[in-house]
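The complex appears here minus one protein chain, its other protein chains still in place.
Coming up: subunit A.
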Amino acid sequence: MKEVTKMTTHTFHKDTWELYKSLEMSKQLTAGETLSKLGKDYPEIVAMSSDLSKPTRLWDFGKEFPERFFNFGLAEKNMVTAAAGLASTGKIPFVSTYASFLGVLAAENIRTAVAYPNLNVRLIGTHTGIAMGFYGTSHHATEDISITRAMANMTVISPADGAALAEMIEESVKTYQGPIYFRVSRGREESVYEHNENKVQNKIGKANILREGNDLTIIACGIEVNEALKAANQLKEQGINARVIDMHTIKPIDTEAILNAAEDTGAVLTVEEHNVQGGLGSAVSEILMESDLNCKFKRHGFYDEYSLIGKPYHLYKHYKLDGEGIASVAKEFLG
């Protein structure tokens, strides 16, 4: 496949960008790069996308291993079921496209062809939540946690940043069995973890307590982890000490971390860039309700609504999903 860019043949204004320039902004989309490193030692890794190999940056693997990379065009259901077929021959397929076209569009194929036969297919839904901003509801994914979490055998992971995604992809190749749905944003976010080759900071199924506190616990996933940390800083200034938990693995969920938080702080607020129906908040509430603990609890996210159109930055503010917004929700919750 050709990889020429016309950007080189003209001199363009500094604000002008096209596909290749925009890719450079997606630093947290580390799947392609990570798989490129693993690809040599693990010939069973294959990767596929549906006409979004470049925006998902899975193409970084495709450049390195063209014979193990398949672009299916705009044909998501076919791609997911073909991945299941590849997995049945002993391959570890990584499938990546926008979450709205993976966890939502191809849901039945994922359920029946991947989860039910319990195959080692790794699905990476990118641009989740409302990261696509003014592209609107067709490109938003605020249901994908609920959908994939309801599938038996499925592991559901929403890493906080590119370093976390890289670590858990590596674990999934080396030791983890069964299907996984990774939920990641559009890649332009700030880092939470400093990547360190010699230190594993994110392990599938084990929540990370990023900040200690006794007045309240904020449990977040994905890009909301960083915002929760910002909120905790603001709350601190107002005398409220918030514990912040990165619940990157939503299923199987870290029950112990939730129960300890409820016991120690007496108040739990969940934050997710997702509908509060069926997502992280629901998963945490299930654990709390089945325990003997008495704990204040609130879910924050989208309240069973479709997001307005708008630029992402403006929308996060509007929906109180930025640090300041989360801090205000937390204060109101504590009363």
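As a working rule, contacts are C-beta pairs under 8 Å (C-beta built on N, C-alpha and C of every residue); 3 or more make two chains touch, one makes a residue touch a chain; residues count from 1.
The working rule: contacts and distances are computed from a predicted model.
Its UniProt record calls the unshown chain "Transketolase", which is the correct pick from "Transketolase", "Oligopeptide transport system permease protein OppB", "NADH dehydrogenase subunit G" or "FAD/NAD(P)-binding oxidoreductase". Touch with the chain that is not drawn comes from one residue among A:Tyr42, A:Tyr116 or A:Tyr135, which is A:Tyr135.
Within the set A:Lys77, A:Lys236 or A:Lys331, the residue that contacts the chain not displayed is A:Lys77.
The omitted chain makes contact with just one of the residues A:Val200, A:Met289 or A:Ile309: A:Ile309. Touching residues on subunit A toward the chain that is not drawn are 1-2, 5-7, 9-10, 12-20, 22, 49, 51-55, 59, 71-75, 77-78, 100-101, 105, 133-139, 308-311, 314-315, 318.
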